[in-house]
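Excerpt of the complex: some chains, original placement.
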Amino acid sequence: MALRDCAPTILEAVRETSPLIQCLTNSVVTSLTANVLLAAGATPAMVDITGEAGPFAALASGLLINLGTPHPEQREAALEAADGAASARTPWVLDPVAIGALTHRTALAHRLVELGPTVVRGNASEIIALLGGGGGGRGPETADDVEAALDAARTIATRHGAVVAVSGPVDAIVSAGRTTRVAGGSPMLTRITGGGCALGALIAAFVAAGRSSGHDPHTATAACHAVYSAAAELAAARATGPGSFQPALLDALDAVRARDLDRVTITEEAA
Amino acid sequence: MALRDCAPTILEAVRETSPLIQCLTNSVVTSLTANVLLAAGATPAMVDITGEAGPFAALASGLLINLGTPHPEQREAALEAADGAASARTPWVLDPVAIGALTHRTALAHRLVELGPTVVRGNASEIIALLGGGGGGRGPETADDVEAALDAARTIATRHGAVVAVSGPVDAIVSAGRTTRVAGGSPMLTRITGGGCALGALIAAFVAAGRSSGHDPHTATAACHAVYSAAAELAAARATGPGSFQPALLDALDAVRARDLDRVTITEEAA
């Protein structure tokens, strides 16, 4: 089935099954991330301390580990959660925010990717840095193009058996022998904090719901990008600036329907 | 005096005295919580580190301890703040978020309830788990009905001399020999993160203002639920989704007047 036809099915599964998504994420975006999950129909749970993060990862439907503000307690909890997810086969997403020049998060990202994330999500600079290249972006900003990160994405995908999603004006979702591109969305997503971080959590929800509806992680990840981009376009059409864009994005994630996916261009290739 | 008539008086006291409410709360909802307090006329202060939390609790008008993301430093600070509040007779609210299966917060909640909170606020699953029953909800979600938690609420109320407020489609406020139900509000409150957590902080403000205007904690807690539910209805009528509901809720808390309480049904019984 074409991705355009799968996406509404997976979105519906998110709304019907309300997957429980555990998030270990950064202090800047916790609220937006929880609200994005709720607006889309999922259930957030920000369980990010040692002693709770591991056991909860075994119960959750999906897990996000985002390295935006990796305080010592959260770094330990991240490893614990990734272990818990691996043991229980809970799908999980790694978002290696701003790795490259910053030492703690870079070292942690390299350890985490060895634990087998289902999906790795980041901008081009972060994906290149995860493979050990580049000089890192300016914090969460990317210095590189999506297309420049495709080789790194394919290497990570093959080496770790992960789906690698690279965000940019045209997103690329890469796994061994398969590349999907999603064009659309809105530059407004880069004018608010957490647009990409919240997408990482939503990918975990789509992968979890995709599993229950018979869709592989690559398809679910690409479907999530398509739905998110469509919602961002709907929101940008109603917003009068970056401030009004954020509530409009949440309203749009609640309201987005299959026909809205016409706003997005999806292309697939075997490579 | 009927609760419907007390509620506007206590709301007015919040706006006139602007009680200083110390919050030790979770990282997801700090901003919404502070904004809810400000919109209602209170003054928030998020003082949640050891060495500061205890002394400040002796100065504050009211205190909230919410266990949503209980990092080690905050766990120690919570005990310190509860002690400080007890010594200075500062009214305080305990919100045992997502206790049950999660070990650290469950153990901490059991210690804190022994320190004599003025009010315990939670959903049905959390109140049942605070008494040692149930299997816990799915994170902040509740798996139980309000009515199913009434026995647990009454036991906690009697044993600890606390007001116990159970949130749900119809809220129940319970203390020894007295039950108040508040029907109204909006399901939109469950579509944003922190709707219940912010209510916990607002209860502290109402109890503090109630004290200065001659109302007991049970009355003040029920009045707070009534005002919050009325504001939520006003907001839902203006919102176009969960994103626009949040700013609308803050606008409504600023604008809500006595006549808006007609949107809410309040019933009282001696039991």
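Note that the chains take the letters A and B in the order they are written out, and that residue 1 is the start of every chain.
Everything that follows uses one rule, which is that contacts are C-beta pairs under 8 Å (C-beta built on N, C-alpha and C of every residue); 3 or more make two chains touch, one makes a residue touch a chain.
Since the structure is predicted, the reported quantities are computational estimates derived from the model, not experimental observations.
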**Report entry** Number of identical chains forming the whole complex, with 2 shown
**Finding:** 3
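Definition applied: only the chains that are shown with their structure count from here on.
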**Report entry** In the complex, chain A residues that touch chain B
**Finding:** 20, 22, 27, 30-31, 34-35, 38-39, 43-49, 51-52, 55-56, 59, 73, 246-255
Query - Complex contact set, residues of chain B against chain A - result: 26-29, 31-32, 68-72, 98, 101-105, 138-141, 191-194, 240-244, 246-247
